[in-house]
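Every protein chain but one is kept in place in this view of the complex.
Moving on to subunit A:
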Amino acid sequence: MQPILQVKDLQVSFQVRGGEVKAVRGVNFEVGKGEAVAIVGESGSGKSVTAQTIMRLIPSPPSIIKSGEIIFQGNDLTRKTDKEMEAIRGKDIGMIFQDPMTSLNPTIKVGKQITEGLIKHQNLSAKEAKEQGIEMLKLVGIPNAESRFNQYPHEFSGGMRQRVMIAIALACRPSLLIADEPTTALDVTIQAQILNVMKDMQKKFGTSIILITHDLGVVADMCDRVVVMYAGKVVETGTKWEIFQNPQHPYTRGLLRSMPRLDQKKNEKLIPIIGTPPDLIKPPAGCGFCARCDEAMRICEQVDPEVTQLSDTHMSRCWLLHPMAQEVKSS
């Protein structure tokens, strides 16, 4: 499968008063055509910074792309000028944010916010754009689309606003949609509605999706592959089956263990991951997770783990998977 997006050794830092925050420290992953890839990790793991760097949404300074390439449809986005990025954003890559109230302009009618992109990127007339805009609102399941088209964001509920965001993001039929915690601010019954809309749209337009989330339930429902990030690095990637049924990194295992499940027996204690993530102004020399890992060895503190390829689709960065560690374990 030809990937439409390849992120290669991406490193992003922020210059702050206390020093340099190394938020993304060498991230590699790719997204195939029509594929839904989840990026999971906790606050500060670098998942949102990665996504916003792909879209060039973080101003520089304070952010600096230290190294790496973002190859989208054959072109390196890190080399594009701001002007060139403007032509890509909204047209070839769409984005949905967590909070639909703060990401819509409260003083502009939603209709205008949808047609803005259509007029700019597809050179449609105002009338054609309006027709397509209303069509989009219908597609994402907004009742009375014609009259809703002329309303302001505050007249919509949270779930409806997120539908509007999806309509805006997909209006120009982008080949890639980046959704950053799209359902975190919504209630579960509304979340189920929004996930259904996203799945329908993916089927209809063949859009590739990067879904950023901390909810592993949403991942299991929505995605084909999973990228697990911790302390600015990718620690494990695999198909969702590999990640959920055969997790190989202690962090992934810890994450799955620390969540209660509806089908679990009561009185089983949760097994938390002790401690907190490291400070990325002074990232550890070795594995970012080793201070919280109960299987850590001496090498984990000193040297960053190498990538172990477990199958064509499954890789993990952990010294425990190194042939030598396996030998020590078995002896």
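Quick notes on this one:
Everything below uses one rule, namely that contacts are C-beta pairs under 8 Å (C-beta built on N, C-alpha and C of every residue); 3 or more make two chains touch, one makes a residue touch a chain; residues count from 1.
Here is the rule we go by: contacts and distances are computed from a predicted model.
The unshown chain of the complex is recorded in UniProt as "Oligopeptide/dipeptide ABC transporter ATP-binding protein", chosen from "Aspartyl/glutamyl-tRNA(Asn/Gln) amidotransferase subunit C", "Cytochrome c oxidase subunit 3", "Oligopeptide/dipeptide ABC transporter ATP-binding protein" or "histidine kinase". Between the chain not shown and the residues A:Gly46, A:Gly254, A:Gly288 or A:Pro305, the one that touches is A:Gly254. Touch with the chain omitted from the figure is made, among A:Leu57, A:Ile119, A:Ile190 or A:Ile299, by A:Ile190.
Even with one chain removed from view, subunit A keeps its contact list with that chain: residues 42-43, 157, 159-160, 187-193, 195-196, 214-221, 240-241, 244-245, 254-256, 258-264, 266, 269-274, 276.
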